[in-house]
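All protein chains but one are shown at their positions in the complex.
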Amino acid sequence: MNAVIIDKLKARFGEQSIRVSEFRGELTLVVPKDHIVGICRFLKEDAELKFDLLADVCGIDMNTAEKRFGVIYNLYSLSNKFRLRLKTFTEEEDPKVPTVTGVWGTANWHERETFDMFGIVFEGHPDLRRVYMPEEFEHYPLRKDFPLMGIPGSIPLPKNK
Amino acid sequence: METRTEEVSKKSKILQALEDQNTSVTFEDPLENDMILNMGPQHPATHGVLRLLIRLDGETVVGCVPEVGYLHRGYEKLAENCTYHEFIPHTDRLDYLSPMNNNTAYTLAVEKLLGIEAPPRAQYIRVMISELARISSHLMFLGSLAMDVGALTVWMWAFREREKQYDIFENIAGARFTTSYTRIGGLAQDVRPETLAMVAKFVDELTGHIVECEKLLNTNRIFLERTDGIGVITRDQAIDLGLTGPGLRACGVDHDLRKASPYLVYKDLDFDVPLYEGGDALARYYVRMAEMRESIKIIKQVLEKIPSGDIHAFKPKKVLPRKDRIYTKMEELIHDFMIVNFGVEPPVGEIYSAVEAPKGELGFYIYSNGEGYPWRLKIRSPSFVNLQSLPTMVRGCMISDVVAIIGSLDPVMGEADK
Partner (left out) sequence: MGLEHALGDSFLTTKIDLAINWCRKNSLWPMPMGISCCAIEMMAFAGPRFDVARFGSEVFRFSPRQSDVMIVAGTTTFKMAKVVRKIYDQMPDPKWVIAMGACTSSGGMYRTYSVVQGIDQFLPVDVYVAGCPPRPDNLLNALIKLQEKVQRGESKGSFPAFVGEPKLNQPQALPIISG
């Protein structure tokens, strides 16, 4: 199954753009962010592959100088019972990634959560607002430079009496 | 004609005053407006701190926006600061109705990352406690759904059964429900034969009690009218929105991770996956009742087949050694010191491991960079994704059906908000 996916994608999208790695029996593909929507749509609609369930979208902060933030898509195919992971990276200054809400409707809240935690803006998202922190919160908690204990005074407490 | 314009201008002054107050209600014609209702975070029937903003046309729901985040405790950031073992008590509090299941899911993920496997006895015990946790969660679902539609007796009866389960958990792990029972490579301590006898007695009697509750509900006209045809979601919508677990199986999609990618010893056990067509609240209720019966079947098989043996894998640098050996042997003391202080150090890599939790697919994505602390731990919580399908289910129903739909979807906010 691994070989089938890699061959199909490379045939369609070109050799250089996709990096393949495998760990503990799971296949991971690193793709450039401009092709992500096309690749996702192809993976979903292809009759043989049929990755129709998007299990998870998460962000990751690699804390490197270039291509700091990544977005990771965990896909699952109900008919083939196979999992696949897609990764794409973006820079620290003004991180933007195209949205896959048009391909899978479930990406809506997952991308909102990634925006809330990392500050990655998803272009084309119908309703990009924070999901866990209050609307007025100004920082992005899961970045590596945000302290675990928070910044005192960043969210106001109600006054006593 | 003049009185008409006077009337109009009088009304518009009042309207102006109201609009100046910046309300979000407009009154061109009182019978033709929508009302926005806030089912706030504090509400008896929202199963925790879930906020719903509902747009109503009379009593019919036209749109709904759920707001979560009132219980966001920062688990993922905490995980980056805890070793792999230190995070196990936090997994209890995710889906706090079935904590043993979350423990099992997390330790399976870390074991996949490390490349170790627990011994057979530990795997059988893990299956038993996962299924007991599933029964516990579904009993709570039964009680809450019945209470939400008005049958309070069923809630009391479900809690009586859950109290018996708490006694069993106390015997196994020492705590009523936040157990932290599994460890990387095995379990915290072994299960005694008396506890297995308690489990056997419990599952023997449980079927009778479930039948008692069903006698009150299954043919009850009020219950049927409140749940039949309510909150319908089609098969394609469900897959597109990422709904998993009993909600998906109630739409007719045969997807159960215990059968699709078997983990632990599920491939050696004989059980069915209940499926219903319809996608409404009643189908979800039937699926969960049938799942309880399947869990009873699984537990009975486990009790027959459980082997004797060790409950810790033998991998000295990765698995916490037994307490009596730590106190007497030198190597175990050093390994214990290293593992507790620096963490089990997995290789560099990333995995995604998912199990079938009572609410759906509970997945852990771990990215490790070789240290004892995960670089990134993402919890794919089923309740968060299931709540995304709430606006689709609720459209077109009446306001009192919203309560029944939330009850049938059974979200747990500790998991949805992480």
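A and B label the chains in the order they appear, each numbered from 1.
Throughout what follows, contacts are C-beta pairs under 8 Å (C-beta built on N, C-alpha and C of every residue); 3 or more make two chains touch, one makes a residue touch a chain.
The structure displayed is predicted, hence computed values, not measured ones.
S.K.: Where the complex has a chain not shown, which of A:A11, A:A47, A:A65 or A:L157 is the residue touching it?
M.R.: The missing chain is touched by A:L157.
S.K.: If the hidden chain were put back, which residues of chain A would touch it?
M.R.: Within chain A, the residues that touch the unshown chain are 132-134, 141, 146-151, 154-161.
S.K.: Tell me where the left-out chain touches chain B, residue by residue.
M.R.: Touch with the absent chain occurs at residues 40-44, 48-49, 69-74, 77-78, 89-90, 93, 96-97, 140, 156, 159-160, 162-163, 166, 176-178, 413-414.
The definition used in the following text is that only the chains that are shown with their structure count from here on.
S.K.: Show me the residue ranges of chain B that touch chain A in the complex, using the header's touch definition.
M.R.: Counting only chain B, the residues touching chain A are 68-69, 72, 74, 76-78, 80-81, 112-113, 115, 237, 239-242, 244, 253, 255, 260-261, 349-352, 354, 361, 363, 365, 367, 375-376, 378, 380, 384-385, 387-388, 417-418.
S.K.: In the complex formed with chain B, which residues of chain A make contact?
M.R.: Against chain B, the touching part of chain A is residues 23-24, 26, 28, 52-56, 58, 60-61, 72, 74, 78, 81, 83, 85, 104-106, 108-110, 113, 117, 130-134, 141-142, 146, 148.
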